[in-house]
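Moving on to chain A:
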Amino acid sequence: MQLLTEIRVAGFGGQGVILAAAVIGKAAAIYQGGYATMTQAFGPEARGGSSSAQVILSTEPILYPYVAHPDVLVVMSQEAYTRFAPQLKPGGILIAEQELVHIDKMPSGIRVYGVPATRLAEELGRKVVLNIVMVGFFGAVTNLLDPDALRKAVADSVPPAMQKLNLQAFDKGFEYGATLVHTLAEKGEEGHPVSMETES
Partner candidate 1 sequence: MTPTTLEIPDGAQNPVEPFLRMDRMPHIWCPGCGIGTTVNCFTRALLDSKVNLDKVAIVSGIGCTGRVAGYARLDSFHTTHGRAIPFATGMKLANPELQVVVYSGDGDLFAIGGNHFIHAARRNMDLKVICVNNMTYAMTGGQSSSTTPAHVISATAPYGAFEPTFNLVALAEAAGASYVARWTTYHVKQLSRSMEEVLHKKGFCFIEVLSPCPTLYQRRNKMGDGLDAMKYYKQASKIRNGAPTGECTLSKSGEIVVGKFVDRDRPDYLELLRAQMTEALGERYVESEASCSC
Partner candidate 2 sequence: MHADPKGVLTGVHFLDGDHACCEGTLAAGARFAAGYPITPSTEVVERFASRIPTVGGIFIQMEDELAASIAIQGAVWAGAKAFTVTSGPGFSLMMEHIGLAAMTETPCVFVDVQRGGPSTGLPTLPGQADMMQARWGSHGDYGIIALCPNSPQECFDLTIQAFNLSEEFRVPVMMMMDECVGHMTEKVVIPEPDQIEITPRRYTKLPPEEYRPFEPREDLVPDMARTGEGYRFHITGLTHDERGYPNMSVETQDRLVRRLLAKLNPLANGRSLCETENLEDADVVVVSYGITSRVAQRAIQLARSRGIRAGKFRLITAWPFPAERIRELAGRVKAFVVPELNLGQMVLEVERAAAGQAKVIPVSHAGGTVHNPDTILNAIVEAAR
């Protein structure tokens, strides 16, 4: 974990955006001995279509609770991408559900990682675990948190009957991410739009 990392997770209602953010926060605060503060959008905008949450991870107590310019942005809808991508910190990381988000243009210096999370979730038989696939993928490409801590946080955040499925989802996302990072490294690249399958 780094001194201060700010993350925003966004998508539409029903995708499990808040849970994904909570898993990340829990991993840091409970299973990795750090600090995490999660806040989320409430009100009419949260009751409607869109959903977003912010998590701050730190090795020290977190004082300012909100995120203005995240280091990492995880998006699961086009709307979330359009709305939040411009706020990304220079040099930040964009993580996108690549079949739901079309990346048009990004300022240079942003590393972009795409994952077909919905498809991977469907391969497990349940589309609803796409958020946990995203968490796994996030874990692999950012390397911010100990994968074990994330995995424990997943197990701790879902009902017992759903645990196995969610852990499979996490692993699937993580493996996809690890492979992608490995491939990019061989090409001598970090994350880049060209790595996105939809771009081809």
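Methods note: a contact is a pair of C-beta atoms (placed from the backbone, for glycine too) under 8 Å apart; a residue touches a chain by one contact, two chains touch by 3 or more; residues count from 1.
Regarding selection, all candidates are chains of the complex that A comes from, given by their letters.
All values reported here derive from a predicted model rather than from experimental measurement.
Asks: All of these sit in the same complex as chain A, but only one touches it there. Which of 1 or 2 is it?
Replies: So the candidate in touch with chain A would be 2.
Asks: Within the complex, which stretch of chain A touches candidate 2?
Replies: 22, 25-26, 29-30, 35-40, 42-44, 46, 62-66
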